[in-house]
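Quick one: structure below, then a few questions.
Rest of the complex left out; these chains stay put.
Letters A and B mark the chains in the order given here, with residues in each chain numbered from 1 onward.
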Amino acid sequence: MTRVGIVGATGYAGAELVRLLAGHPEVNLTFLTSRQYAGVPFHEIYPAFTGIVDLTCEAYEPDAVCDKSDIVFTALPHQLPMSIIPELVARGKKIIDLSADFRFSNPDAYEAAYMQHTAIELLDRSVYGLSEVFADRIKEAAIIGNPGCYPTSVLLPLIPLIKAGLILPETIIADSKSGVSGAGRGLSVNSLYSEVTESFKAYKVAVHRHEPEMEEVLSGISDTPVNITFVPHLLPMNRGMETTIYAGLSKDFTDNDIYDTLAGYYSGRPFIRISKAGHPPDTRNVRGTNYCDIGFVVDRDHRRLILMSVIDNLVKGAAGQAVQNMNIMLGLDEKTGLDMVPFPL
Amino acid sequence: MTRVGIVGATGYAGAELVRLLAGHPEVNLTFLTSRQYAGVPFHEIYPAFTGIVDLTCEAYEPDAVCDKSDIVFTALPHQLPMSIIPELVARGKKIIDLSADFRFSNPDAYEAAYMQHTAIELLDRSVYGLSEVFADRIKEAAIIGNPGCYPTSVLLPLIPLIKAGLILPETIIADSKSGVSGAGRGLSVNSLYSEVTESFKAYKVAVHRHEPEMEEVLSGISDTPVNITFVPHLLPMNRGMETTIYAGLSKDFTDNDIYDTLAGYYSGRPFIRISKAGHPPDTRNVRGTNYCDIGFVVDRDHRRLILMSVIDNLVKGAAGQAVQNMNIMLGLDEKTGLDMVPFPL
């Protein structure tokens, strides 16, 4: 059994990692760290886990972490991971980091969006963890920069079509909508129930930090700088993210052209489900699971493709993809520990 | 006091008309009709109105309707209004119709989207009731074709900018999100609580019947056929609609250019509130009211404007705009009976 632990286990992404790793048949969850809750049994913070997870949260101690784990998941705000990961890597641990710190290969892009990068020397040992796209490199990486939720929902439908030359990268508009769990467990008036329910609005319009993350990947895929328009919105719901993408087609492709390109690219990948034209995906069909459902409509009047994707922002958009990446690193079947049957209700 | 009545009072738009007209200081609400609930006191169907509205629902009878009213609101599914309105107009009543039957000036466009039109001779006595745009003609009309909710949210932000030549009509993409009350009180699995909550999805992608309604108006405004891309989505909330519009700019306009054009056009119009650049509007700020809040961001990288509007789909998107149109017809202050203070919680 591989020994795994979570640094930063009490935020929403961390707790979701606990859920998935506690039920994973090939790993042993050996520690949970939390600055705020050191010394508190995890099931006192999340009573749902009573009788299931017996670990008590600990303060972060590199020696203890290294003694007890083979793979370390870090679910911390950006900046903290790049301060602790170098030591862990030096001591031979594999890292799956859910922050932005190791998502960019170009440190300038990171620094423009976030802050000074303090572990640049590790960037060429880290791989962007979009599982279906970069599996070969994920297998070998020391560090996985696990993708953001918005980039996952935008990149998965786009990449096959860009690679195949069907859409024009410079025309891409992504209109995304996220459930509020994406904002995490931190205290903010904007996350209060009374402020979120019966409310819908855009935010960080065209200035969200996930946009350069997408653009770096898309530019790499298309071998040309890609600059998109990205507008995130906040949904009055907990889990779930939908992205509707508008992109110009390079010529008059048919529904079959689109379907075949998507289905062909993701052939054999269990978590990507492609619908025939005209069947928009619904967030509730992926809730609690690692699926990404993709649908599309060709808008022939404008030679434009409308692509729609849905994920659970905490699973395929965070903890689930992290576990999928771990499975890939360990040579396991990708679905190990992630094969829960969804419940649409 | 003007005498008004509602044909089809027990659906959601009808009940919202009851709410607004019951509190309106210049009219007397004299009858409510309902096929399903004839003979039932209205407050037994909607107990919220106990002690406030004492009317009992009646079956529709043209003589009774004409005896008791000066203005008739029709809140029925399309097809029914065009079958009863000709007689009412012939007997001198003014009509405010919330269906699609009198929204199109071109019957072919109506027939392509809906069905055969059986009262074409009245189309030149009807006016599209987008209050802020067509007030002059609304004053004189025999019939108001009250706008759909989606068209209201799309047209109000676009029209000033198209008129002023700032945006390129052929580039318009409208990504709309609606609360489920827009689907009405009819029984459908898709409207059940368990199917809507924690769910978000697109529907009728690029084939919604509100799209030709918008296109007819935009074409008239811009004096050229306009064809847009329109994608509606269903929100897990009750009231509220947000539209995010993407449109190419005809040149490099500044934030001030956009703001001044919008604010100038709607100067003195009490229900339109324009935000400075970078302040996206939130549906909860207009809930229960007739406001339309509009915000924008200029995406300079793509010489593209991102416009956002929010309305309450049952108020400015239906019953509120209908009452506003009545106020205009009667020469009253537009805000009469519509000046409720919103409550954001």
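The definition used in the following text is that a residue touches a chain if its C-beta (ideal position, glycine included) is under 8 Å from a C-beta of that chain, and two chains touch if they have at least 3 such contacts.
Given the structure is predicted, the values throughout are model-derived calculations rather than measurements.
Counting all copies of the one sequence in the full complex of this file gives 4, of which 2 are shown in place.
As a convention for this text, only the chains that are shown with their structure count from here on.
Rounded to whole angstrom, the centroid-to-centroid distance between chain A and chain B, based on C-alpha atoms, equals 39 Å. By the touch criterion given at the top, residues 173, 175, 177, 179, 194-195, 197-203, 205-206, 227, 229, 231, 233, 235-240, 242, 244, 246, 278, 280-284, 287, 295, 297, 299, 301-302, 304, 306, 308, 310, 345 of chain B touch chain A in their complex.
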